[in-house]
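Removed from the display is one protein chain of the complex; every other protein chain stays in position.
Each chain gets a letter, A, B and C, in the order it is written, and its residues are counted from 1.
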Amino acid sequence: MEELLKEFAVTLELPVQWGEMDAAKHVNNAVYIRWGESARITYFNELGVDSAFNEEIGPILGWQDCKYIFPVTYPDTITIGVKTVEIKSDRFMMECHMFSHRHQRLVAINKNSIIAYNYKKLKKADLPESWLEKIKKLEG
Amino acid sequence: MEELLKEFAVTLELPVQWGEMDAAKHVNNAVYIRWGESARITYFNELGVDSAFNEEIGPILGWQDCKYIFPVTYPDTITIGVKTVEIKSDRFMMECHMFSHRHQRLVAINKNSIIAYNYKKLKKADLPESWLEKIKKLEG
Amino acid sequence: MEELLKEFAVTLELPVQWGEMDAAKHVNNAVYIRWGESARITYFNELGVDSAFNEEIGPILGWQDCKYIFPVTYPDTITIGVKTVEIKSDRFMMECHMFSHRHQRLVAINKNSIIAYNYKKLKKADLPESWLEKIKKLEG
Partner (left out) sequence: MEELLKEFAVTLELPVQWGEMDAAKHVNNAVYIRWGESARITYFNELGVDSAFNEEIGPILGWQDCKYIFPVTYPDTITIGVKTVEIKSDRFMMECHMFSHRHQRLVAINKNSIIAYNYKKLKKADLPESWLEKIKKLEG
């Protein structure tokens, strides 16, 4: 696991809950999306980017995908590694790699396109300089 | 169903979703609690009581229970009948009776103790006179 | 709405529940994924494809994405139109277009890559001929 996680500046560990499995007896597909969200918020907190929607310019999720690689079941613990993989003028792409402790392997990859949004003017904004600096500092 | 529902002034119909079933292949116990919440909000809307937490005095859930009577599975549709069954000085008790269309029967009873709360002073309040009038009007 | 939905052979209507909103006061991103799942299951049922995981070869979700176009809030009703947009030897791509009744517009597009999986041999399978026939019949 350590080897698998060393490329990620930010990680989040979450226990699998029994009730997150569905009638197919695997963790439900939507739960991975919740895990990705939690990892995203952890990353925002690390960046010092407001995720409480109190500031004029904040992050908004424009798009996400999830590649399901290996089915997860209870009991297990998931560690999610998060990193920024691409930066454009008005958005950046964040990748969440999800690892199972029980199976010691990658189980899913969730990509997130984060847009800078002006919550006052209700329109897209350029990525604030402060975010870019923090991302660069975090990602090295 | 009509016979079963005629004692309720407020009802809400919700489809069962496949993903609401858990690994026991029944609708998960927490989903009934979500259904009860949706029925509660519908009742508040009927009362004209603010459920958007914008007013000084609003409702807050102090306690709830749920008696699980019959297991629900996908596909099905649930109708929830809501009524106030008891009024005290600072709270009232709301009962949600949940009926399965497929089985034409009662599947769960969820009781909710709703407290009047002063969101500015952060303490309990007496039930506003306006709520009492609306409840009486609704319940006849 | 009728105009917007006429290209879809299969549709599903779901009410927005208050508790599906998160602290940003919009419907949470993971809820759209649940809606897409429900639409997918409805489509499988229309195809006559087993979604109860009782047959040797069944569908499995290999990948999905979601483009978030417009924020949804309670109260609203969502209609999801589903169609197959691409067929390969071992998978097909299903698109779910989500429409808000309140805003009379498209709010999200969710794509799903459905793989044929042999649950006995625990490996991918070719798409059964019966599925292809049903998809062609449904999509015209």
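Following the convention adopted for this analysis, a contact is a pair of C-beta atoms (placed from the backbone, for glycine too) under 8 Å apart; a residue touches a chain by one contact, two chains touch by 3 or more.
Treat the numbers as computed from the prediction; the structure is a model and nothing was measured.
Student: Pick out which of B:66, B:82, B:98 or B:127 touches the chain that's been left out of the picture.
Tutor: Answer from the full complex: B:66 touches the omitted chain.
Student: Under the stated touch rule, tell me which residues of subunit A contact the chain that is not displayed.
Tutor: Considering the whole complex, subunit A reaches the absent chain at 14-15, 17-19, 34, 37-38, 41, 45, 51, 74-75.
Student: Determine and list the subunit B residues touching the chain excluded from the picture.
Tutor: Touching the missing chain: residues 23-24, 28-30, 33-34, 37, 52-53, 61-68.
Student: Could you please point out the subunit C residues that touch the chain left off the display?
Tutor: 18-19, 21-23, 25, 28, 30, 74
Note that only the chains that are shown with their structure count from here on.
Student: Average the CA atoms of each chain to get its centre, and name the chain whose centre is farthest from that of subunit B.
Tutor: A
Student: Could you grab the centroid distance between subunit B and subunit C? Build each centroid from C-alpha atoms only and quote it in angstrom.
Tutor: 30
Student: Please tell me the distance, in whole Å, between the geometric centres of subunit A and subunit C computed from their C-alpha atoms.
Tutor: The answer is 23 Å.
Student: Give, as an integer number of Å, the spacing between the C-alpha centres of subunit B and subunit A.
Tutor: One centre to the other, that is 34 Å.
Student: Counting only residues that touch at least 2 other chains, which ones in subunit B make the list?
Tutor: Where subunit B meets two or more other chains at a single residue, that happens at 18-19, 74.
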